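Shown next, in structure tokens, is the structure this report addresses.
Yeah, one chain of the complex is gone here, protein chain that is, but the others are all in their spots.
The first chain written gets the first letter, and so on, giving A and B; residue counts start at 1 in each chain.
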Amino acid sequence: MSDALLEVENLRTVFHTEKETIRAVDGVSFDVQRGETVGLVGESGSGKSVTARSVLGLVEEPGVIEEGSIQFRGDELVGGNWEEHRGDIAIVFQDPMNSLNPVYTVGNQIKEALRIHQGLRGQEATDAAIELLEDVGIPDAARRVSEYPHQFSGGMRQRAVIAIALACDPDLLVCDEPTTALDVTIQAQILELLDELQREEDLGVLFITHDMGVIEETTDRVNVMYAGEFVESAPVDELFDAPKHPYTKGLLASIPGRTAGGDRLPTIEGEVPTSTSEPTECRFAPRCPHAFDACREVHPERIAVGDPDAAHEAACLLYDDEFEESPPEDGVVADGGETA
Amino acid sequence: MSVSSSRITDALTDGRTALWALAGLFLLALEFGAAANFVVGLIIDGLLAVPGVDGVGFLAAVENAVQQIPTLLSRETIPNGGYYNGSGYEGTFLGLSPAMAWTLRATLVYAYAFAAFGWGVWGYRIYRREYRAADWTPRDDVFDRFRGHKWGIFGLVIVFMFVTMAVFAPALGPTTVDQNMRNSYGYETKYWDSDSGSVETVLVGDANLGSLSQGNDRNIGPWTYDDYGRFHPFGTMQDGSDLFTFLVVGSRISLVIGVLSVALSASIAATLALTSAYYKGRVDLSMVLISDAVMAMPQLLLLIMLTTVLRESWINEVYSGGFLLALIFAFTGWTYMWRSIRGPALQISEREWIDAARSFGQRPTTIMRKHMLPYVTGYLLIYGSMTLGGAIISIAGLSFLGLGVAPPTPEWGRAVNLGQNYVRTGSWHISLIPGILITLVVTGFNALGDGIRDAIDPQSDSAGGETAGAGGGA
Partner (left out) sequence: MSEAEPFLEVRDLKKYYDDGGLLGSDPVKAVDGVSFDIREGETLGLVGESGCGKTTLGRTILNLETATEGEVLADDTDVTSISGRELRRWQSHAQMVFQDPDASLNDRMTVGEIIREPLDAHDWPNLAVSVAGDREVAGKRVHRAEGDERPDLTVDADGSVTVREGAPLSTDDLTVDADGGRIDVTLQKHAAEMREDRVRSLLEQVGLREEHFYRYPHQFSGGQSQRVGIARALALEPRFLVLDEPVSALDVSVQARIINLLEDLQAELGLTFLFIAHDLSVVRHIADRVAVMYLGEVMELGPTEQVFTDPAHPYTESLLSAIPGSMVETGERITLRGTPPSPRDPPSGCRFSSRCPAKIRPDEYSVTGEHWEALDQLQSVFRARSNAEKGIVDVVKERLGIQDVSTVDELLLELFDAERDGDGGITIDMADDAAAVVYEAAELARAGDEAGAAERLDDAFGSVCSEEHPDANDVGAGRTSRCLRHREAYEDPGPVIEQRYRSD
């Protein structure tokens, strides 16, 4: 789709360390349209943060984008063209205390962004900063604009970070675990705020998190990431109603509280691998309760699964017609058991 | 982890370890006499120091027996005596010139020292590979990092050579302090008188009078023989005594005082810092006040005052006042180290494992020792090694001023003092060589401290190599 805001194709980001090369992102493709929120979910070691940083051009030594294309509004970013689009892609990181400079007032930091990206100065900039703080729901904005980050609470800091992001007048907002460090009620406020802002400004949002509940709440489409690859992509309702990939199923089943307590939680055995070699097999196979022989020899490609009207894809040989194994019935998840 | 006897026998039957043990025995045998001598001497000194003990009885006999044991690196085995009779060397070691003999001995000393060090590293390697239960400890990373640190290695080499010099001083010097300086009229030396064509005997003291280095007229420079056939690697001093001997024995004093004062400082600083970091609050506040008070005292004035007041006391007897100096340095200088490690100690005390230890009832002293001290040790080493350099310079400075170690005990600073009038003359060596040595040694200690600091860098502790990728772990 040429009118996609962000189109990523076959992205591969690797880290060359002394001992080995780590393929943190290994052939990932997705796109983000205007006005939609695309989620990227995975556990630690899945590569989702590295994906976000690759899109933002923030990958540093010893990491490098080896292959693939990232197109923003049709312009190719890989190869160093991020500078031109700095204001169009804005970032919200996890820990606001790290994103805000403690020695400058919040207003100052917003005004800096306004100056760089919108050319505002002086009183104009101050007014715009106050308005932005109001937009993100900080009460008493006129006074708060001259306060320092440490005088803000956690939730307010995150709002301030969002205000700075908005000051760039972006088209695409990349949020890397923006609410993970916040309390649940504050998280609810921030998610509501992001939703509102997206509607008002018609933003495209790439939302990265490990919290399935947040994904369910906030996103329109979801990509599930494992060991540097996408194992499943679907509209959010579809994913939660009928997950197809064994990893997704395992992940959803191991979340406590989805049902009344008491039963043993189903678990996924093993640990997330660090990928150092080319994908010639399914990386989830060692942990998959439904793995069969071919899984260790053939690399599964993305195949359409589930509801044919929804754009639901999964990279699993169980759904590949070439192989005889058929997927288990929906809703059945094997119990992985304990491990050392 | 218990080591049962079966493990020892296992160890000994392993080829590599047995080889290592043999090498160790070999090295020990070479110097066994000196080692035994040292130990016995220490015991005797210790006994004599106890008030009321006058004689040591059978230990004196033991001492005599031990002194008979030949050791490789002693002046007896490779003497640098003998003379040149105009056509060849007589009475020298293997027919070599005394200079060569001395060089040989000195080289052997250093070779032995480095061999011993190498042996130690080899043993550590074997232990690490074969016998240690854990396949990795945090110290491994520190050692590995240090190994690649050139400046630190340079510092280590300098410091090691300095320590070797101090340890092997009696063997390194062409002569001894006793013979050459302290009791020079009680010994005789033989020399070849080219005038008379025969071997003459002269008192050492008189020989010294004939070998003065006092400017351009009369000078025995570095690496020359004096008129009495004696070899002087660094030349003679203004009173004719051998400079090299003076310096190597002086290094002992510097090292001992330095190490003693730094170790004492570090102990005081560490104890106080850990206590104030653990208890915080009022304890911390009072520590700060005390240390501020101590820091406000002028160290030099205090030093002068105390050395004068305590001149007659028994403390001043120990090591010619060196011990007293070390104590004063320690008790006035601990504040610097305390200040430096208080920060890290406070940081450590905030860590959760301290809480965890408190929660299962661990005693405060044990918590401080087990959970806080290891993290502070690194800083202690760093600041300690730098302070050591500073201590050496201070002592030298004091001796230069005439305040430090009392003559005739040699000390580097005094050498600089004694030679200061002759710096612009042919006898420049009296001041300059000690000066260069001081600079070199202090730089060495600082370099070592740098190396340790970089090696201990807490942020890069890892076992399998933390990599920057793999998802960033959020």
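Note that in this section a contact is a pair of C-beta atoms (placed from the backbone, for glycine too) under 8 Å apart; a residue touches a chain by one contact, two chains touch by 3 or more.
These numbers come from a predicted model, not from an experiment.
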Practice task
Touching the absent chain in the whole complex: find that residue among A:I91, A:I268 or A:C288.
Solution key: A:I268
Exercise for the section: Give the residue, chosen from A:I89, A:A163 or A:L251, that touches the chain omitted from the document. Expected result: A:L251
Exercise for the section: Could you tell which one of A:D31, A:E66, A:D169 or A:D211 touches the chain left off the display? Expected result: A:D211
Completion exercise
Of A:N81, A:N101 or A:Q151, the residue touching the omitted chain is A:Q151
Fill in the blank from the handout: Absent-chain interface residues of chain A come out as 43-44, 130, 134, 139-143, 151, 153-156, 183-189, 191-192, 210-218, 240, 250-251, 254-258, 260-262, 264-268, 271, 338-340
Exercise for the section: May I ask you to list the residues on chain B that touch the chain which is not drawn? Expected result: 2, 133-138, 351-353, 355-363, 366, 370-371, 374-375, 461-464
